[in-house]
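A single protein chain has been omitted; all remaining protein chains appear in their positions.
As written, the chains take the letters A, B and C, and residue 1 is the first residue of each chain.
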């Protein structure tokens, strides 16, 4: 039994934690929150230099050729730090999609630039406030030209390329859906900033009018590929959420020890103790489910969709509860702009929705359980 | 604004409470729990003598001609006392069904006997472990003969008559369902005791083989009438549940004051205080929703189905939580057969399911809200 | 059991209604939007005008005796006025703290001269009052406050900091709870004063909240000098005076039971408008169960308020059980808005224009954490229910017998 990260992976995690403590303190996140920029350019540059974006990219495309486990430990630390950089969009979404479905040429063209940190990528799937499904896709890709509007697109204003989900034929259901790579700096692309609950990550509505688009993956495989990309992203994002949930708990714990009321540390009151014990339990459950997701990715296990859904459902719940009860533990102070509790409350909401709400993943999970228990 | 019971009704409630404190102490309930009898015959006789079964029955049929509000206050006290008598089956189900759908002759034949306490009635609807719906009804009524098996039937072993829900034609959906009155002591009726989580109320499986049955209500109205009976029963039962939930809270409160641990009353620990505060809040919410149900019945308001569903959903939740957290507050003692916490834990489960699980009522509730908000 | 007015109540309602119709415009959705867009200064100006009108008629404080400008009416009449007024496009909300909490305290503890001087202008909206109790180190534990008042001849000199003061920036006067003796137990060393918010040394700064709003202020006191005649109650008896203020706060009926954000009606509208994978969300069984759960909480609170109003109508005084309103509604608001944003799925964190229902769910999601804290945290309210309603024993106190100066403190 070795259900844990290796010593090397733990070392990488420690290094990432120290690096982010130094280069991504709450102050840096607040600069983006306060609108001084749309993302932390300096940090993003450094992250590229550290090779984090290259982690899981094969060496032949300029990557480090490490596996998903290394990406998981980095993700956890980015989540803990609420890092305001386009890492998830570029690495979990764009790079993974290209690695999964891209041609040799496409891989060559894009992956090395992602590995070096030169290129920001994203996934443009959503078309407004409703869950993703074949019927929710109205953008069309015909003859290499893309038309339609995608919103919200994470890091949409700052990305260089987007993997776009579009209707490629009139075939019903999943078979009519395809993926395409679009140069967002090209003609026929216009972007508009979109305000969200988490201003520490950039968002845009992107309108395509006959924009040039190259197909990603074989015809008819788009939706299936998209689901596979989202499964993998769900695990990485679960680690971000677990990191954020742990950071929220750590903040609450620290405050409960330092703050006195009624002549005692507030952490000595059972109302606070039991609240934080509940958060701890949730976080542990989420962490363990995330580990199973990591194991599944690292071994390419057939359980991956089930493991990914379990990791996501559990992590969404844990981060949501930890972030809101962190504010509650801080009392009035927790509700001030001045304190950093809000950073997690906002990020928890973003991560809880960015690749689909838990509702959708619960449905996926049970569909897999049904299949398994039928066998 | 007079959203409260009248002084007369409150007086009736006080009398009922005192009467049951004397004649239905926990010891009496435990006699039935321990299987010494299937219901408390002496108490049932006294209840008949007090005229409680006559409360809402019109004077022309030997009743007191009072309204549903009087029945509500009695119900609350029966619930508080966990009374082991066939009151709900006889009064909320059988009598209400006959009052709603019976012919003059049927009313004359049955209601006066219910009013005097001579007759025990029940409703036989369920056919095993699934929710009620037209498709779940397989018992058939043809040419005045009834065939099929109903289980569980509350007070099924001790009832004299049952209102039976049966298929009367092959018409699909609700129109193929009818109600009938069956003499359970007649030919073609066999009964078998059914064990349930709440042995303080009698239950049976009843098999009909060509049993004589008289139709109750016009053809094709059976299912609609059944729904109206259940709506009304839901409100009365909600008062039983609110009474039981309040009794559970009172027990927990008392124990939390008397029991010391770590040198303090356990009620001084926030874990207990906040648990009981939560129960109190739930109970108040349930009580207020039950009051709205009572108002709806008493005024024959068009909101009755919505009010009944709201009362039931809220009361099921409140009693469930109050009963389980009462055990938890009592710690190890709460889990012993010796203590009375179990009486409420069992009764809460029975009342939570007897006329359909909350899931079903939530669905009814939302269907009504949809209609209302569409208007 | 009915929802009808008594004969007297109906008559009063008709009277109020007639007066409102003669003096104000009915409220419409448009007027709501217009008010939401109005600057605070404009709203304040309009509110003051309206308050003067109400006060002249005796409606500004219905339960107060006629001698001090009230109507000598019942609490139920006050509720009825509130219900009717809510149907009209009139600005309110600036005077509640002053008239509901500060002035009753002042009236009880000051001289006839001060009453003559201060009550009428407050009633007519000419002077606004705020309540200066909470401090950075004294939130849930109000009596743990540190703002000092030191005697200097016939004056007192105040130094310290208050926080979470609603309306301090537009208030003319305030009542301030201070520590005048740190060497006795914490509840025993407090003294209450009132003062002009324009006094030299008073510095008001808005607090920015996580939802971007600034409904509250920090108030700094830097050698603020006030005469002893502005003391309310005896030296060292400030806690007893504060309890009078706080009791009046609790008497506000039905607070928190609604009006704090989108509720079930809006959720149903969203569920109708939102397409899930296989049809509108309103057809999804899980969504329907959630709607039902929220609905019974909302309705349960509403009918609890009706029960409280019934007690009022019968001349009874509602007890601390009214505290359930805010616990239920604050937690429900957070849960409901969380659920609603999840229904909107990948688009659920978009705020403003692009969001369904103008982003009302998202806005309320950011406000809900504040609602769970302001005016008593969930935890404090549960203590109140446990102790004052259920009669459970108090928690152990670390701060009962020690001199305040010896109490352990943190940040």
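The rule is simple: contacts are C-beta pairs under 8 Å (C-beta built on N, C-alpha and C of every residue); 3 or more make two chains touch, one makes a residue touch a chain.
Just so you know, these numbers come straight off a predicted model, no measurement behind them.
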Partner chains on view for the chain not depicted: A, B, C
Selected residue (touches chain absent from view) among A:148, A:178 or A:267: A:267
Options A:197, A:286 or A:323, residue touching the unrepresented chain: A:286
Touching residues (missing chain, whole complex) on subunit A: 1-6, 69, 249, 253, 256-257, 264-265, 267-270, 272-274, 276-278, 280-281, 284-286, 288-289, 291-292, 294-295, 298-299, 309-310, 313-314, 317, 359, 361-363, 365-366, 369-370, 373
Missing-partner contacts on subunit B, residue numbers: 125-126, 128-133, 135-136, 151-152, 194-198, 203, 205, 257-265, 269, 271-272, 320, 324, 327-328, 331-338, 341-342, 345, 349-350, 352-360, 363
Touch list for subunit C against the chain that is not drawn: 284-289, 395-396, 398
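Here is the rule we use: only the chains that are shown with their structure count from here on.
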Per-chain Cα centre nearest the global Cα centre, belonging to chain: C
Longest centre-to-centre distance from subunit A, chain (CA-based): B
Cα-centroid distance, subunit A relative to subunit B, in whole angstrom: 51
Rounded Å distance between subunit A and subunit C, as computed from the means of their C-alpha atoms: 40
Contacts with two or more other chains, residues of subunit B listed in rising order: 269-270, 274
For subunit C, residues that touch 2 or more chains besides their own: 379, 382, 395
